[in-house]
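Here the structure is laid out as structure tokens; the discussion comes afterwards.
Note that one protein chain of the assembly has been removed; the remaining protein chains are unaltered in position.
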Amino acid sequence: MLKGNKNLVTYGMLSGIVMLAPLFFAGGYLLNVLVFVGINTLLAVALNLLLGFAGQISLGHAAFFGLGAYISGVSTATYGVNPWAAMLLAAVAVGLVAFAIGFPILKLKGHYLAMATLGFGIIVYIVFNETVDLTGGPSGLSGIPSFTVADFSFDSDMKNYYLIWGITLVAIVLSANLVNSRIGRALRSIHSSEVAARVMGVNVRLLKVQIFTLSAVLSSIAGSLYAHTMTFISPTSFGFNFSVELLTMVVIGGLGSILGPLLGAGLLTLLPEFLRTFQDYDIIVYGLLLVLMTMYLPGGLASGFTAMCARIRSRFSREVVKNAQG
Amino acid sequence: MAHQILQYMLSGLSTGAIYSLIGIGFAIIYNSTGIINFAQGEFVMLGGMLTYVFLALFDFPLPAAMGLAVVLTTAVGVVFERLAIRPLRNATPLSLVIITIGGSILIRGIAMLQFGKDTHAIPAFSSNEPLTLAGATVLPQHLWILGITLCIIAVNRFFFFHTINGKAMRACSHNRRAASLVGIGVKRMVLISFAISSAMGSVAGIITAPLTMTSYDVGIMLGLKGFCAAIIGGMSSGIGTVFGGLLLGVLESLGAGLISSGYKDAIAFIILLLILFIRPQGLFRKAETERV
Partner (left out) sequence: MLRVEGITQKFGGVTALSDVSFSVAEGCIKGVIGPNGAGKTTLFNIITGIYAQTSGSVFLSGEDITGLAPEKLAKRRLVRTFQNIELFCGLTVLENVMVGFHTRSRSGVLSCSLKLPGHLKEEHAIREQAMACLEFAGIADLAETPADSLPFGKGRLLEIARAMALDPRIVLLDEPAAGLNSRETAQLGRLICKIRESGVTVALVEHDMELVMDICESIVVLNLGRKLAEGTPREIQENPEVVAAYLGEG
């Protein structure tokens, strides 16, 4: 019960911060960046379900993100489908693709899984570039309409900010619920010992494919949100580099933590903005962060954060005790 | 048509030879450590780029520039092993994947800052006069590539089968614990495997640079295709991977010529996925019973 209350407080504070943040950056450039933080957080939540909880790596998640964006973009810009319907269509289509490739791909483990997902990602990226008639090829696809509800159009950063963060917060809460349920326990058990999970009756193969599919669908939704917010997309946003960036976000935030994706996505999206003057150095910073975090803080920022809170709390309580004694 | 196909096959063989060299590098490290080194492609890039740097900025003669590039790349490989791989002895495959990816980004980033984003060429090893062979044209550089690859594979084979270190490394790849029990310094073998792999990678990068040019980001694709060659060959550090590389090179070249050049890079990855799905043990190996 106590735990439930603590979670409610955390989510409440989080939502409060998210809701109030735009007041400080109204209309500014930073608001635009915060929209991206929202989308990247959603993607990191999706990847974290697969990588952090089930322990299955994917270096091809940019492909699902891109498929979501392109299916949304092409069906609305070229065929005039309603954006909401397009988002649903994209989610279903991407879900089917992920489910189909999930069976052969998740038979693989570790390094082989990494390479296979990477290969899938690159193939999809090449298809985006080569199907010029459909996607516009390397020069991109423009004229994607914004989301609308009746006469209300999500056509400004502010409106999109609330739309995207609303969906992202819901995704965080739902994924936290999922992780603490029978399905989440089964996922985490796969991470630790597949053979023991099977002995306990967990259908490891099916469960991995299901979580892969769920993760892909969330990424696709993020892709649709991206497409309808930006109104322009091009293949470079969905390449191998972005898959690696997503991986970095999840690892830096903290594998298998609920708030980790938020921290990781926040840091990695905001950092380049602050490092704008050293633009070319950001790639080195990524590399260094990946190596150093894996070596020295494998639990990511989230665990560092928790440890810090615990230390402060224990110092604080010690002082209270000291004062009481004195 | 027949001439054309022959032409594609010949150029495919020379790219394939490059993939073989890179693939063997992957396999050597995998066999001695169980790690797929995602930074392998960066060694290839460093080979070509460093040669260019020594040539263009320091005016070294070509052979000296190439030699220095190999030595420096090998040093980078050794340092990488020391700093990033060795401290992580009991890491999970997941963190090893992440750390080698991090390492590869880091090397690529430093190369970009140091040498810029431009694409560079290094001169061919001998004349640029095309030769005609049964109706197909061949550049002397193609022959250089095939010849050097053959030499390296021969030296490699000699090393693994006729020297004490090579035999020790083979022992490590069969059973690391047993190898350490009979007194083989496993740590040293891992270091040697990184040294050999980075040296081979850099040579691959150097010999292909006169044909395909080089820049800070060539390592990603070349590395992945080398990995694909190694997968086809069942991660063997010998003949299997050589065939894998040649097969990949030829298929890619035929596909680009006869189907579509835009999808050329996709061919390698489709083959990669097919092999991983259908015959993850490689084309030439029997499946083994996995012991729990």
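Residue numbering begins at 1 within each chain, and the chains themselves are lettered A and B in the order written.
Here, contacts are C-beta pairs under 8 Å (C-beta built on N, C-alpha and C of every residue); 3 or more make two chains touch, one makes a residue touch a chain.
Small disclaimer: the values here were computed from a predicted structure and weren't measured.
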Of A:Ser175, A:Ser234 or A:Thr294, the residue in touch with the unshown chain: A:Ser175
Selected from A:Leu214, A:Ile233, A:Ala265 or A:Leu290 as touching the chain missing from the view: A:Leu214
Touch criterion as defined above, residue of A:Ser139, A:Ser153 or A:Asn203 at the omitted chain: A:Asn203
Where the unshown chain meets chain A, residue by residue: 174-175, 177-178, 181-186, 188-189, 191-193, 195-204, 210, 214, 256
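We adopt the following convention: only the chains that are shown with their structure count from here on.
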Centre distance in Å when chain A and chain B are each reduced to the mean of their C-alpha atoms: 33
Chain B-touching residues of chain A, taken from the complex the two chains share: 51, 55, 57, 59, 104-105, 107-112, 114-116, 118-120, 122-123, 126-127, 129-130, 195, 240, 244, 247, 251, 280-281, 283-284, 286-291, 294-295, 298
Chain B residues touching chain A - in the complex, by the definition given at the top: 30, 35-36, 38, 84, 87-88, 91, 93-99, 101-110, 112-113, 220, 224, 227-228, 231, 260, 262-263, 265-266, 269-270, 272-273, 276-277, 280, 292
